[in-house]
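Only one protein chain is missing from this complex, and each of the others stays in its spot.
First chain written, first letter: the chains are A, B and C, and each begins at residue 1.
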Amino acid sequence: MMIVAMQDQATEKQVQDVIERMVELGFNVHRTTGSNQTILAGVGTPAHFDVVEFKVLHGVHDAYRISAPYKLAGRSFRPEGTQVAFPNGVVVGGQEVVIMAGPCSVESREQILLSAKLAAAAGAKFLRGGAYKPRSSPYSFQGMGVEGLKLLREVADQTGLLVVTEVMEISQIEPMVPYIDLFQVGARNMQNFNLLRELGHARTPVLMKRGIAATIEEVLLSAEYILSGGNYDLILCERGIRTYETYTRNTMDISAIPVLHKLTHLPVMADPSHGVGIRDLVPPLALAAVAAGADGLLMEMHPDPNKAMSDGAQSLYPEQLTKLVAQLRLLAPVVGRKVA
Amino acid sequence: MMIVAMQDQATEKQVQDVIERMVELGFNVHRTTGSNQTILAGVGTPAHFDVVEFKVLHGVHDAYRISAPYKLAGRSFRPEGTQVAFPNGVVVGGQEVVIMAGPCSVESREQILLSAKLAAAAGAKFLRGGAYKPRSSPYSFQGMGVEGLKLLREVADQTGLLVVTEVMEISQIEPMVPYIDLFQVGARNMQNFNLLRELGHARTPVLMKRGIAATIEEVLLSAEYILSGGNYDLILCERGIRTYETYTRNTMDISAIPVLHKLTHLPVMADPSHGVGIRDLVPPLALAAVAAGADGLLMEMHPDPNKAMSDGAQSLYPEQLTKLVAQLRLLAPVVGRKVA
Amino acid sequence: MMIVAMQDQATEKQVQDVIERMVELGFNVHRTTGSNQTILAGVGTPAHFDVVEFKVLHGVHDAYRISAPYKLAGRSFRPEGTQVAFPNGVVVGGQEVVIMAGPCSVESREQILLSAKLAAAAGAKFLRGGAYKPRSSPYSFQGMGVEGLKLLREVADQTGLLVVTEVMEISQIEPMVPYIDLFQVGARNMQNFNLLRELGHARTPVLMKRGIAATIEEVLLSAEYILSGGNYDLILCERGIRTYETYTRNTMDISAIPVLHKLTHLPVMADPSHGVGIRDLVPPLALAAVAAGADGLLMEMHPDPNKAMSDGAQSLYPEQLTKLVAQLRLLAPVVGRKVA
Partner (left out) sequence: MMIVAMQDQATEKQVQDVIERMVELGFNVHRTTGSNQTILAGVGTPAHFDVVEFKVLHGVHDAYRISAPYKLAGRSFRPEGTQVAFPNGVVVGGQEVVIMAGPCSVESREQILLSAKLAAAAGAKFLRGGAYKPRSSPYSFQGMGVEGLKLLREVADQTGLLVVTEVMEISQIEPMVPYIDLFQVGARNMQNFNLLRELGHARTPVLMKRGIAATIEEVLLSAEYILSGGNYDLILCERGIRTYETYTRNTMDISAIPVLHKLTHLPVMADPSHGVGIRDLVPPLALAAVAAGADGLLMEMHPDPNKAMSDGAQSLYPEQLTKLVAQLRLLAPVVGRKVA
């Protein structure tokens, strides 16, 4: 459905040209002629349709898309909400707020095993850790690759955790499947549509982070790519957007959490570590995210953050995580939730 | 204190020119000569000093201001934190989270009296309401002026509330004093330095909102204007910043709350109503703000929001405020606070 | 004129409530009932009317304001464009691209006289220079005040230039009138509506800069304040907006120049000095602004920028201005203009 508002001075010829183009696209057109302005309402949902095209037609004042450009991701598709269930009984999108924690990168067996033990002890249900590391400088540490995946699986099994880690390329999907429980799509790949399409055909759940400059509508369009491939086990994740404020690494858009809950049936998590980029700011933002309705938290924690090979500055000390989860256990019930 | 890093290819003449300019400004200069780069550290705190000036001198790679450009607003000036106390015993910046609520504008005695009763019943300590309304369109309702101030005082006294309302001009300061307990400086006036300077000479507390595009450092520089005039009863307020996301009116920068608490001794409140601009998003953001450490909340509530003359869309229904305060009473203790 | 698109599941009761509210505001309502969605077109132009109010009504999917919220500022009010004429025959908004140049602040008779001579020699028609200086730090130089105004007038008369300088407060308007030819409203005051309203009653032309976070629509709403007071001698000025990019002081929105020319009849100038904040970037941006259709340029030039008391880093050397104007003289004819 769309609406075109003609200019005051639009000629009848211009009005007819717009109507013709709308009909050509598959719209039924209803016309309202005001004393000095004509409005055209297009009813229907054509496949190819770019509202901006109408904004530049002669005689047009403005054009508006009424129906959302996504379908499967919309709240009305599943008003009751989506719950993503995992083998060991953990559910994201249910009453429980799920904690995912671990280091930025897998660095060694010793480091990731200790991380897993500390995460599990603190109350986390998932171990996070990067095997493939997309760093902005070609001279930084780039990850352990498949060796890292094996270590993640091994120590997660040992500690009763699930594994979430980032996928960066179509070619990585298949090799990753045996080792992981949840694909993470990073902010930089939120509009890598080829990757999203392939993940739509996977049978492993996906956690998709919001791009650093993505609007909420764009998040839902990207979700639609995955859903339209048949993979409904999808979790969204707010992780901060880029704004003019540089004190924090990004600006956590906490309001995106309730907004997404309103617009979509998909679970919504938060990643305060990347959202702020400074260790001591992670706990207050984690509490804020859950207070605003987050279904889970993804956080960086390192056994020795000052020695971390990447993102040490935003990684929690293990004792910070423990203290934070204790606070979350008290806070969650205030908003009708609980932390397992 | 400042640092100038010279370019690799900087000539000795260029280095000497920079040193000369630093000394001229009052710095003592310490020089580190690396194998291919020279660094100059300027020790001291000259009065007139713009670090950008150095960035454009010949041979300079970059220049950094080390000491914060504010003094009185810095946390180290009062490490224990500032508490702003009001006549009836209410304190902002102490253990209690203080609620300020009321309509966007004072519209009539009936409306503001009912608002005050509802706010008080819900647990608010302050009644807010605009008497002078800075609207972006000259054709919108512009406020009741001094008549509105009188009504605010009258109904606040009747209901045991304090009055907070916006001051927009130096000429309004004096007439407002008899009627109010707390001056509010709106986001658009955060860099109206003449107004800030005058408020620094006032003896009435001030609540200063963050500008829509103000950095955290700019908030503290503006605070410095008020403090340097001698008025230490100053409260800061995060109210959303302008970003590329347009679903919400602004993007609430929740991380600014803990950041400000780290950088300054001043109390920090939050205004989720202007931060999001949509009624149903106010409660989750209010909870988030307190979870992140806010010392108080400023919120719009109207007895009949759909009839409000301004900002109706973001005004809470009275019952929403009541329910929210009940939740806040449970949440505050999780972060070591309470709601009176 | 406005449009309300109801949700798919909206009840007839909800539709009726929205219609009722529209009629109450003064709209005539035309209804289009689609197979699964209802659209309401409101014809008319009520005085008090906030489209956001409709967005939060029950059953509403979205609401759109069709008619621009400004009237006098719109291009259709004066399709031929506004020309602002000055005593000595200079016109802004005509075929000539007008150059305004001078130091950030008036510092002394000697400095401002030399500035005026250099500006005039380079081809400028206006001398700029701040007498009241709104600085973000209370410890920076704050300007010479009325003494500075007198010096501006004196040296401008001596060199055949006109005077443009910033007004920051209502109380400054009257004292400034005798000394100046053009009031400048700075970016921080673009939404100081009380000041704008008073300038609307003045008989001296006004140059209004875009706020650092102002949308193009907000620029036009602010223009409306001045026009609706009866002062039609108004010039707009793009001067950079705040974005996430920090290499430059602001990001010059060059596209705002042709956009404003499309939407309004008012002349549009550009201030590349504040737009980029770095001397050597001013010439390329000045050329770009004129290539994109700017009606004039406002630039900082100082006889000795390294000694400037404010904004030295973005002030051109006199010889840079001379060279730039020579280039502008060649460039202007490419876009059908000339530099006097």
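Points worth noting:
Convention: a residue touches a chain if its C-beta (ideal position, glycine included) is under 8 Å from a C-beta of that chain, and two chains touch if they have at least 3 such contacts.
Bear in mind the structure is a predicted one, so any value in this text is a computation, not a measurement.
Which of B:13, B:30, B:307 or B:338 touches the hidden chain is settled by the complete complex: it is B:30. Per the touch definition above, the residue from C:257, C:301 or C:316 contacting the chain not shown is C:257.
Of the candidate positions A:16, A:36, A:108 or A:140, contact with the unshown chain belongs to A:140. Contact with the chain not shown here comes from a single listed residue; of C:34, C:143, C:293 or C:312, that residue is C:293.
Although one chain is not shown, part of chain B still touches it, namely residues 1, 3, 5, 8-9, 28, 30, 32, 34-35, 37, 39, 41, 43, 61-62, 64, 66-67, 76, 242-244, 246. Listed by residue number, the positions of chain C touching the unshown chain are 213, 215-217, 241, 243-248, 251-259, 262, 275-276, 280-281, 284-285, 287-293, 327, 330-331, 333-335.
Touch with the hidden chain on the side of chain A covers residues 21, 47-48, 50, 52-53, 55-57, 69-70, 134-141, 168-171, 188-189, 191-194, 197, 211-213, 218, 221-222, 224-225, 228, 242, 249, 277-280, 306, 308-314.
Please note the rule applied: only the chains that are shown with their structure count from here on.
Taking each chain's centre as the mean of its C-alpha atoms, chain B lies 26 Å from chain C. Spacing of chain A relative to chain C, judged by their CA centroids, is 38 angstrom. Contacts with at least two other chains are made by residues 213, 280 of chain B.
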